[in-house]
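Removed from the display is one protein chain of the complex; every other protein chain stays in position.
Our next item is chain A:
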Amino acid sequence: MFESPYSFENLDVGQNPAWLNWFLSLPLVIQIAVVSILISTCFILYIQYRIWYIRFKNYIYNKRVKYIVPILDDLITEQIVLKSNASQNQFGEPAFNIPNQIRAEFRSRKYRQIIIDRIIKYQADFTGTIGTEMRNLYMELGLDKVSFRKMKSRKWEKKIRGIRELTNMDILIADVNILPLTNNKRQELRSEARNAYIKLSKNEPFKFFDVTTEPLLKWDQIELFKTITTTENIAIPNFARWVTYSNNKSVVAFCMELIVYYKQYDAAPAVVKLLENKDHLLRAQAINCLGKLKYEQAAPQLVHIYSNQPLNCRLEILKALGRMGNKENVTFLKQEFMYSTDFDIRKNAAKSIVRNSNKQQIDLLMESCTPENQLILKHNLNPLIKY
């Protein structure tokens, strides 16, 4: 019979160290228990070491903050806050009067991250002269180079930190460095790079829409929307360009949101073309967009395609017809309200009818419809009801 050469019976117990002989002589259960205890002890020691290490790091960090922050605060107070013309010196001369020793400390590895964080905090709290001078100070201390170096790091979280610092300080990043990151596999990095690109690119802030192949997630869209609508002096293009040519569905959907927000009526014909798109979600959003733009020219086409559409598109068509405010559509809406068997269709048709009819017309309709439809109509007459 085959016997394993590693089984305990085959070990020459006499040649082993004494502790191993003792261990091997123990029952198996005890051996397992001893090994488990050893592993647990090592794990606990490691955790304890990590805790001490983190505490020590925090202690050192706090000590450095306590030392350097008051020096920086005093410098900012004296040379920026209380003196508005700090940088109006001769060209080539340092704009801030910082003693060489302190300048070296600000630039040192030990303190530069603390300095960057503090300057960014000032920049977030103050704009105008103080904000501009903070940017000048950041540049003069060469901290932009530190942030650029972070962007070249292999770690994605360090790259994000670098991008965020440069964006906060309004430092231009070359397209060649930032554009590839807008399409990075890492979602967090991608999102940060896109936001930065919009904020920093003065001429074509939406250029990354051309190159992005990764989808814009819903959260990304919210973030981008906030960045686009709150960034000052941003050049807003005609978003019809991406609605027509982009192969990225999420970019097309997002552009339609922007078309509605910026009321780009010129983009409506491009959106109409999406009514023939195979993706029903995109079609539904196109219909929604046309409704919000009140693009009446699309109404006949919406009525025409209605019967071939899935439920979500039908509901959007009913809403869009209501938003367009065209009285001619009321007949179609009434027909859907009276004869449809689907509750949601009747509800949305009723809402659109209420939007486009006077009290007399609604009273007439109320008389001629079923008790359930009367309830739906009454529900929609409440101005607080919105959907």
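What we mean here is this: a residue touches a chain if its C-beta (ideal position, glycine included) is under 8 Å from a C-beta of that chain, and two chains touch if they have at least 3 such contacts; residues count from 1.
Simple rule for what comes next: contacts and distances are computed from a predicted model.
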Inset, instruction - Among "Putative phosphonate transport system ATP-binding protein", "Glutathione ABC transporter permease GsiC", "NADH-quinone oxidoreductase subunit J" or "Response regulator transcription factor", find the name that the UniProt record gives to the complex chain excluded from display. - result: "Response regulator transcription factor"
Inset, instruction - Return the single residue from A:Lys121, A:Lys202 or A:Lys218 that touches the missing chain. - result: A:Lys121
Legend entry - Touching residue (missing chain; options A:Asp73, A:Asp279 or A:Glu328): A:Asp73
Inset, instruction - Touching the absent chain in the whole complex: find that residue among A:Leu28, A:Leu82 or A:Leu384. - result: A:Leu82
Inset, instruction - Since one chain isn't shown, list which residues of chain A touch it in the complete complex. - result: 73, 77, 81-82, 84, 121-131
